[in-house]
Each structure stands twice: as C-alpha cells, then as structure tokens.
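Every protein chain of the complex appears in place save one, which is left out.
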Amino acid sequence: MEKTWNNKAWFLVLPVLVLVAFSAIIPLMTVVNYSVQDTFGNNQFFWAGLDWFDDTLHSSRFWEALWRNLLFSGIILAIQIPLGIFIALHMPKRGWGVPVCLVLMALPLLIPWNVVGTIWQVFGRVDIGLLGRALAGLGVDYNYVQDPFDAWATIVVMDVWHWTSLVVLLCYAGLVSIPDAYYQAARIDGASRWSVFRFIQLPKMQRVLLIAVLLRFMDSFMIYTEPFVVTGGGPGNETTFLSIDLVKMAIGQFDVGPAAAMSLIYFLIVMLLSWVFYTVMTNYGQGDER
Amino acid sequence: MARIVLDHIRHSYLSNPVRDEDYALKEVHHTFADGGAYALLGPSGCGKTSLLNIISGLVAPSRGRILFGDQDVTDLPTERRNIAQVFQFPVVYDTMSVFDNMAFPLRNRGVDEADIQRRVTETLEIIGLADRAHKRARGLTADQKQKISLGRGLVRQDVNAILFDEPLTVIDPHMKWVLRSQLKELHKRFGYTMVYVTHDQTEALTFAQTVVVMFEGQIVQIGTPAELFERPSHTFVGYFIGSPGMNVMPVTLDGATAHLGSQTIALPGAASPANATRIELGVRPEYVRVGREGMPMQVRTVEDIGRHRIVRGTLEGSEIAAILPEHDELPAEPRVSFDPRGINIYADSWRQVLGA
Partner (left out) sequence: MLELRNITKQVGAETHLSDISLRLERGTLNVLLGPTLSGKTSLMRIMAGLDRPSSGTIHVDGVDVTGVSPQKRDVAMVFQQFINYPSMTVYDNIASPMRVAGADRQSIDEAVQRAATLMKLTPYLDRTPLNLSGGQQQRTALARAIVKNAGLVLLDEPLANLDYKLREELRAELPRIFAESGTIFVYATTEPSEALLLGGNTATLSEGRVTQFGRTIEVFRRPADLITARTFSDPPLNTVAMHKSNGAFSLEGGVSFPATDALHAIADGAYTMGFQPHHLSLSRTAPDAVALRAVVTALEITGSESFVHLRFAGADWIMLTPGVQNYAVGEEIEVFLDPRLLMVFDGAGRAVGQATAMAA
C-alpha cells in the first residue's frame, strides 16, 4: 500500500545498503571478476573469457556434486516437511505443555553448525561413540567413515535432528492462528481427521509452509559445515557437495577461476530453484478465483 | 427432527465449581419444541453461546442431561448428534468450490454421488447461489459465505436442529433484512427446529416465535416478542428489550395507586408485594405520552431519529425517556402521562401481578 512520502526514510535504509554492498555486492563482483580470468599466483591475472564456465558445465565432477546436492535437498525436504507438520499437529494448543514443547523444539536451533557436526561425529564413531557402539552391539555393520550409505544416513539424520524444529515452529504458528469455529464447523459437517487436515489445516498453513520449504531448500542446498566436519566429503567423493568441492578447489588447489565460475553457476541454480518453488507454491490453488 | 430437552443443565468452565458464581450456566431446564423458532437473547457473557454449544455437543455440560426426542445425547459427540450450526464468522473451505463446500457434509457421511448432485443443486437454488456453484468459495462476499455455511446445514435434510451463533454480525444492514427473511421462509418451508443466539434484540424478536432472555447464566424470561415487550417479568428484560429500554422509577404503593415523588399515578390494578425492599414502576417510552396534560417533565435532549423522536429528561428526579411520533409537536412546557396498558410494577426487580 502506498504510504506517505518522506525522504528521511532513506537515511534509515542507508546503513543496511552499505552493509549489503560490502558483504554481498562487492564480493559478488570480485567473484564475477575471478570467473573470467586465470592466474598462476603472484597476483598476475590473464583474461580467460567464458572458458571456466564452459569447463565447469562439461566437468563430470561438477555434475556429480550437483546431483548429490539435489538428492540431499530432496531427501531433506521429503523427511523434514511431513515430519515437521506431523509434530506440529500433535503439539498441545493450550496449557502448560505449550511453553515446554516450544523450548524443546527451539533447543537444536540454538546449537551452531560446527558443534552439531562435532557432536554427531563423536556420537557416531564406531570406537568411542555412543551411537556407533550401540549399533555395533546390535550387530549392525555401521561405519560412516567407510560406508557411503552410512555416511549419507548420518548426515541426513543429523540435519533432520538439527532443522526439523524450524519447520515445526513455523507450522505451529500457522496452526494456532486457525479460529476454533473452523474445527467446530468441521465436526458438525462430520469431517474425518484427514479431511480436517486436507481442507482446513493445510490451506491455512500454506503461507508458512512456503517459507519453511524455501528456507529448508536453500539451507540444505548450501550445506557445508556438517559434512565437512563429519565426513570431510568422504568416503571417496560420496558426500562431496558443491560447497565442499568449491572450497577444495578454491583454497585446497587454489583454482580461483574455475571455482569462481562454479560458484556463480551454483548461485544461479539456488536462485532459479527458489524462484520455481515460490511461484509454484504461491500459485497453487488460486487458478480460478472469482 | 426432534424436540430438544435440556434437563437441569449446569455448566462451569472451572474444574471444581463450588459457588453459584463459578457456573457460566446456573441451571437451565427447558424444552425446545420440535419445529420451533427460538432465539437466545442476552448480553455477552450471559451464557447463551455456552448453552448453544452444549446443544451442539461442542461443550459437555458439567451437570444435567440433554435429549433429542427421547434419545439421551449427553455423551454423543457433535458429529453424531446430526445438527447444523452457523457461526458468527463465516466458515467456508477456501480451497473448495461452492458446490464442493455444500457437498462436503454429505460426502463425509458416505451419501452416494447422484444423491449429492441432486440435493446440493436443490439447496443452491434455495440459497440463491446456483450461478456460482463452480466458483471457488474464497472470493465470495461475507453474506455469500454465510449462505454457504447455512447451505451446508440445509443439504442434510434430516438434521435435528439448525443452530445459529450470531450469524449476521459481519453482514451489512441491508443484507441482514434479506438473509433474515430467507431464514424465516426456510423455517416455514421445511419446519426445522431453529435456535438463534444473538445480543441484538431486533434480530431475536423478528426471527423467533419464542425468545429466551438470559442474564448472568440464567433464563430470566421465556415468551413471545409481544409478551417480552408488554410484560417484562424482570427489570433486566425491560431494560434489555426495546430501545430505549423501559423507564424504571422508584415508587411507593397504596392499593391501586403509586406515588412517584409528589405525583400520584393510577395503576390498572392493586398490588401488595410482601417483604419487598424495593418497589419500582416500569413503563416503556412507547407508553409515555408527551403533551400538555399530566406530570411536568424537565427535557434534557430531543433526538430526532427519523421516524420518531426520543425525548430524554427527568420526572420527579428520575431519568425518563419518551417516544414522540414523527409529526407530533413538543410543547414548550411538556407534561407526561402513562398509558395504563404499559404500566408494570416490580418488587425487588421481579414483576408483580396486579389484582383487580
């Protein structure tokens, strides 16, 4: 809605603009600059045109890492969104249970990424970890350092443990805003539990779910710290995601040019997919209004 | 369809009610006849919505039983009581079309699709939304949404009762007239038992054959609109019904005459309430005649509300309001007299029967 015009408002935005310029726009421009040049160190740069982009798009290493990212985000969304909704639906709506549940749910969110990684790294170790020992004791052949499936399972479980709460809290906020009259009307209409979910709760949660899906997608697609701490990208390259590959390339091998090209492509993919999610979910169910 | 029996219903929202004040509903013992149109009228917090939710089963009463016909339904959940309810704010299923909204309660009950098609089409005709059947419910106006809420009850043909919880609150004045007369027509045509909760006297009186006036968790009077207007059994009913409400003035009695300050008023009959600490005379503004005859009145304001004027002032130190018809003149020194038909005597707030 149009508001009263007041030029002073710009001064309030200015600090943010400066901050964004330094933290995002200038680094981004630097990356763009790197992506079209080659260097052998000593601060000597040569014009490389679009070669690095061409190379990246034709490298199997890039496509494999991208596939792993997509698979990981897909698994994460497929588990966390339904699980988050399920937990939110079963949380108490009033009484003393509400603050208890909210605090419990918020706890994992308060732990920093690398700490979560370290916790699970130790937790899952076959020699000293509680989980590793317990599974071994049960006769399960579990070893995240050597077995790709175990490595994946560990990272997925860890992310679910860490981030499902976010989905729960968002969904819960959507659920408590539904007036009682809707539930009462549904009871009078003889609606089943499923119908109540499908026709009342889900439509009313649509907005918060959109936010949850976007946040969880972007975050999981850019996953770095946890696999870096737990598996270091291994075994082999089995858990080497784009972000890990990027760091290896840029800092480990000092291939600044290809790394810059790859990160720009990475950035574009995140933007594109986020836009697709946003459009699909906001347009859902609004086709024939009026 | 069935009559609804409320058998000594008491309800408290506290887990361990002890005193009388702990009860939101003190004691309600009443039968709603099959096919009747009832209104539950009272200010907010009087327990009228609690009572309605007890009938629909959304609230379980602390004490007492509720029967539909001869069947005790006290322990039956809402969905098995076979009632319809329309809420204050329209409840529609946003993502469904108007048709699917109406079909929803039938589909939930496993009615076959051909039957659903027929009944929904019929009901859409009745509520006048046939041309919007396949539009999404989300884009409709408040009164159309409210019609859908009502329609979801009407499609079920066999409902025991249709309950309304202040259904016209969000509707514009002009639309209220239309919806209200449609409700009355439906009642006449299909003979549903209807219970209508409202704080708006006009809605209650125009909708119902029998109005149940509630105050502080109790029923204070049950009667036809005319009875409530002519012979309010409690000063609260006199105040709450009518606008402005009834004039209530402290008097002393002497057989068939009442003394108001220095004035003497002839009563239609004698009253001799025993042991009453407070005697009052109640007369509605509609029965106060303003002219050149009678007791002198000090006028404070005159409100012209179009079809008549409300004259407010004092009579012997008591506040009094009188209705002056549109074309009548207000004399410079107005005097008032009371139409004997409109005089009621109250002892400790309860109406006394006047003897011959």
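Every chain is named by a letter (A and B) in the order it is written, and numbering of its residues begins at 1.
One rule holds for everything that comes next: contacts are C-beta pairs under 8 Å (C-beta built on N, C-alpha and C of every residue); 3 or more make two chains touch, one makes a residue touch a chain.
As the structure is a computational prediction, the values presented were derived from the model and not from experiment.
S.K.: With the full complex in mind, choose from B:24, B:205 or B:322 the residue touching the hidden chain.
M.R.: Per the contact definition at the top, the residue touching the missing chain is B:205.
S.K.: Which one, B:180, B:234 or B:351, makes contact with the chain that was left out?
M.R.: B:180
S.K.: Touching the missing chain, which residues of chain B?
M.R.: 43-45, 142, 172-174, 177, 180-181, 184-185, 188, 199-202, 205-207, 224-230, 239-245, 284, 286, 303-307, 326-327
Here is the rule we use: only the chains that are shown with their structure count from here on.
S.K.: If we count contacts the way the header does, which residues on chain B are in touch with chain A in the complex?
M.R.: My answer: residues 53, 56, 58, 77-79, 83-85, 87-89, 91, 93-96, 104-105, 108-109, 135-136, 138-139, 149, 152-153.
S.K.: Please output the residues of chain A touching chain B within their complex, sorted ascending.
M.R.: 179, 181-182, 184-185, 187-192, 195, 199-200, 203, 285, 288-290
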